[in-house]
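The structure under discussion appears below in the form of structure tokens.
Note that one protein chain is taken out, while the other chains of the complex remain in position.
Labels run A, B and C following the written order; every chain starts at residue 1.
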Amino acid sequence: MKLSRPSTQAPDALRDAYRAVRAASLDLAAPLSAEDQCIQSMPDASPTKWHLAHTTWFFETVLLQPHASGYQPFDPRFQYLFNSYYEALGPRHPRPHRGLLTRPSVDEVQAYRAHVDAGVERLLDTIDEAAWAVVAPILSLGLHHEQQHQELLVTDILHALSCNPLLPAYRASASPALRLATVAPAMQWRAQPGGHIEVGHGGDGFAFDNETPRHRVLLRPYAIADRVVSCGDYAQFIADGGYQRPELWLSDGWAAVQAQGWRAPAYWLAPDDPRLVYQPGTTVGWQVFGVHGVRPLAHEAPVAQLSFYEAAAYAEWAGARLPTEFEWEAACADTGMTEMTGHVWQWTRSSYDPYPGFRPLPGVAAEYNGKFMVGQLVLRGGSVATPPGHTRASYRNFFPPAARWQFSGLRLAKDL
Amino acid sequence: MKLSRPSTQAPDALRDAYRAVRAASLDLAAPLSAEDQCIQSMPDASPTKWHLAHTTWFFETVLLQPHASGYQPFDPRFQYLFNSYYEALGPRHPRPHRGLLTRPSVDEVQAYRAHVDAGVERLLDTIDEAAWAVVAPILSLGLHHEQQHQELLVTDILHALSCNPLLPAYRASASPALRLATVAPAMQWRAQPGGHIEVGHGGDGFAFDNETPRHRVLLRPYAIADRVVSCGDYAQFIADGGYQRPELWLSDGWAAVQAQGWRAPAYWLAPDDPRLVYQPGTTVGWQVFGVHGVRPLAHEAPVAQLSFYEAAAYAEWAGARLPTEFEWEAACADTGMTEMTGHVWQWTRSSYDPYPGFRPLPGVAAEYNGKFMVGQLVLRGGSVATPPGHTRASYRNFFPPAARWQFSGLRLAKDL
Amino acid sequence: MKLSRPSTQAPDALRDAYRAVRAASLDLAAPLSAEDQCIQSMPDASPTKWHLAHTTWFFETVLLQPHASGYQPFDPRFQYLFNSYYEALGPRHPRPHRGLLTRPSVDEVQAYRAHVDAGVERLLDTIDEAAWAVVAPILSLGLHHEQQHQELLVTDILHALSCNPLLPAYRASASPALRLATVAPAMQWRAQPGGHIEVGHGGDGFAFDNETPRHRVLLRPYAIADRVVSCGDYAQFIADGGYQRPELWLSDGWAAVQAQGWRAPAYWLAPDDPRLVYQPGTTVGWQVFGVHGVRPLAHEAPVAQLSFYEAAAYAEWAGARLPTEFEWEAACADTGMTEMTGHVWQWTRSSYDPYPGFRPLPGVAAEYNGKFMVGQLVLRGGSVATPPGHTRASYRNFFPPAARWQFSGLRLAKDL
Partner (left out) sequence: MKLSRPSTQAPDALRDAYRAVRAASLDLAAPLSAEDQCIQSMPDASPTKWHLAHTTWFFETVLLQPHASGYQPFDPRFQYLFNSYYEALGPRHPRPHRGLLTRPSVDEVQAYRAHVDAGVERLLDTIDEAAWAVVAPILSLGLHHEQQHQELLVTDILHALSCNPLLPAYRASASPALRLATVAPAMQWRAQPGGHIEVGHGGDGFAFDNETPRHRVLLRPYAIADRVVSCGDYAQFIADGGYQRPELWLSDGWAAVQAQGWRAPAYWLAPDDPRLVYQPGTTVGWQVFGVHGVRPLAHEAPVAQLSFYEAAAYAEWAGARLPTEFEWEAACADTGMTEMTGHVWQWTRSSYDPYPGFRPLPGVAAEYNGKFMVGQLVLRGGSVATPPGHTRASYRNFFPPAARWQFSGLRLAKDL
């Protein structure tokens, strides 16, 4: 699937993309019961059903209502229920209470999706060239928006299932879609020359506003690891007392360790955890909860479900540091790098600040990225839960430093 | 249905009662989707599914495991999941997280119920007389326990639905089961002589331990209202500034009014509430959310969903007071009293203290009532949601003074 | 000092009482620095300076302003600063922020006291008989009010000092005023016949409204311990795992044990506490922080700084129970009882409910007691910190069940 150059794309190509993205969301929800799709396990996470409805609401509100003449909203009350954070679009259901919405039901939400899909198809059937120039970028934004929610749908339901003492699996293990990498070669340092580097999005393909404008930065020479940190690497940090040594931690990180009782990544089960899955003939050790349920810790797999604080403490322990987001982006040009995407998002040592000359998107979409540019850290790369084709070298993901329910890990860097 | 004198009841009579009570629980859940049955809207409330499973767990744990030889538990993990508060039975899933249990599913919980029902039937088929003397009181306790949860099931799901901006109805309005009274004659004071009164449970029918021992108390002469306070009565209190006048309130009650922003009973919608249901030809006014959804306020109906604080403030405003639990109980002998049960539980001016000579039930059931005897107030009577036959004159219901999601109202009293 | 029969007391007698009580407050503050007198260690406690000012405010507001013609308030802003909880007297400085009042200074508060004292003396100098009938009860109430705050002043500053890792002493040890009892004879059960008992205040001496009206209650025969529970007794409860056994605790009490990490009474220091005071030649063991600083645990001394929950758990462990407030009051007539007052307040198994026929005091004083009659437990007796002569057999002290910074202990009772 290619979503680039939306304004010059033919309607048919975008229609195909639309159908594929919309079908992918339903596919992600398919293994889940109506009950699974309804719950919200913490204020930062949302129910599956809410993701399915909100992404639909986005097309209805931003695309169909202003641009599809004669479009009838599915239910006017959904405007209130499924707005996420757009102040310009009026009041909304409070985020921490999304799990209380047993109605509309999963079936009604699917009907809502079908209603909006039909509206979009109708719009694409009849649109003229002038209107297309306006509509195509909105449609394209809506699809990238839905892809972002696809990843959140997976990480949010995993969090919810992780709160159940039975630790049920999201998908049966045969499914290959979200399998973790299984090979972790010895880590190698790759020297990078630094100097003047162009960063940010510059082509004419799709990008979010926060990746722009493309601009030059000045980097010192540095080295960067050719692969991400593995579970085996991280287990050594734990074994070496990493969670008991304040000197390795940022001040806020150490406070979080103590307040939350962190002793390992979010979904690791210690060898004395009563929820461990025992299998005859296996030794007892760390186990990890993931999309396929509880499995023995795979030493070669990338460590995930880490907060920024843990990533930074690990790097300190390893005598290294996290790369800045620009060091990470510059290293994309080095063909010797591996696991840059498709495994875990990688915390960088860069706060999520605006690029010089940054301008938010016009209209409602102005609230998409810019208003979150404080108090968060940039992650680069892409994870096993990121839809294929959704990410790119200039992509800036961001989360608060204590967030640890994402497929978030790290890659080391150091000064030269 | 008659549950009295359990130890001398024939197994067949108790078997009939068992089937009736168990079927009634499923009937209460029938109008609800799987999503509805899963959510928990506040720590004090529990999901429908949890009620269905916990009442089953009670029979499994207290009846079948110790007394039905050869009984195989449905799933040993349910011991942890569905224990409510029995410390003697080991650790348990934390109460505020019951809404996170999307698994086991509604279907699995129904299978669990069927499994335990079969076990109980088998036990009753084969039991001898000696064993029956031990088993019958436990079975009887389990049925009264399930009936208590039937009322909670209704009040808890109503609370959950009340948190949905769509305010969906629990049952279609044709259902007569939970209809509120519609006639409120003018309130009359009934003079009571007081004196030495026997209170508490004394017969050989079933009673909870907290109703015993029966004992004598000394009451002054008093008057008590022949009916409960109606919505129309309560609307006058609101109109007279009841929620703005601290002198009417207990100190903790006034703090709750300010902290929670209370302005009316829990499920009343003010005339300017955006969730009001407009019907052509009707005047705008207070509306009330209930089991049949949102309806115009019925002036004759008993006011419900009141906290103790509100009940006490209303009584103060009315120049009266709440009756003590013994005044209420003594008035049961007065045939001129109406609405004593079947409408709303009635807050009394009695803290939930142990009776003189109180002894908890033996064994696990010791935790049933006694350990909650602090910080709560006694309610007497019974509500539209109380299963028929479940309550009696000596029945002591109890809730913390701020609780207001029950069918809880009040009846006035005064000194003579 | 005798405060009884205020309305018929000559002005001179009350003037003496006034001077004595007012001087006693300053004496209690004398060992404290300006800094000590300013801080507030928790929302439930108040600074020494605030107690000194608030008791003065009470006389100014309830006595002088309405009844002393020509009285000029010391500073009109004090009306707002030093109101405690009287809604009828307008808005007030929030209770949890009393510790932020570094101004007015200790010196200004003492000047405030002198100003009001002069106003009271002037009033007494010139009052006629008719006015005296009105003023005397108010003056008397103000003195009992100030005596209540004298005890709070001591318990609040002890709490504040207990929060300082240095555990400084409130008074040097030579001071005899607050010494704890040092002899604990073996406890004896005293059988009491029960029957019809008159309780509540009935004479014409001073009493608070919550002790009235005097009325008859019906008691079963019971036994009550002839002394309070000692530190040595309580140490056995701890040694027997009392704080680890949920079956001994009320449900809310067990929750408090776990949430607060209680392991002993509030001011006990475990043998491994880094704040222990080591003295050459002494064995290491429990130590207790008190008015004279840290001392080795005195086994004979009454246990204090207990919550109701701990008192109830101890009684359960001892195979006994707490007496009701009426059992305690009835036992006052038994001359074989010891330690009824002057050592510790004794938690009873009675919730703080109004007496039958209770009417609050008229006017502003209506808020004195009645509005707190929910969610609290009655304590009877009187402690080492209670001003001599302040308490009586019908006196009802009350605190929430989790409060444990008072000189609060217990006495056992049991059914016969």
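Operating definition for what follows: contacts are C-beta pairs under 8 Å (C-beta built on N, C-alpha and C of every residue); 3 or more make two chains touch, one makes a residue touch a chain.
This structure is a prediction, so every number in the text was calculated from the model and none was measured.
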Chains in view touching the one left out: A, C
Residue in contact with the excluded chain [from A:Ala111, A:Ala169 or A:Met373]: A:Met373
Of C:Ala17, C:Ile39, C:Val291 or C:Met340, the residue in touch with the unshown chain: C:Ile39
Hidden partner chain, touching residue among A:Val217, A:Leu269, A:Val288 or A:Val344: A:Val217
Option touching the unshown chain, where A:Arg22, A:His201, A:Arg349 or A:Arg380 are the choices: A:Arg349
Touching residue (missing chain; options C:Pro31, C:Pro168 or C:Pro296): C:Pro168
Interface with the unshown chain - residue positions in subunit A: 85, 87-88, 196, 215-220, 246-247, 249-254, 308-309, 312, 324, 349-354, 356-357, 366, 371-375, 377, 401, 415
In subunit C, positions touching the absent partner: 33-39, 41, 49, 77, 80-81, 93, 97, 99-106, 160-161, 163-166, 168
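Here is the rule we use: only the chains that are shown with their structure count from here on.
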Joint neighbours of subunit C and subunit B, given as chain labels: none
Rounded Å distance, subunit A centre to subunit C centre (Cα mean): 58
In subunit C, residues with contacts to at least two other chains: none
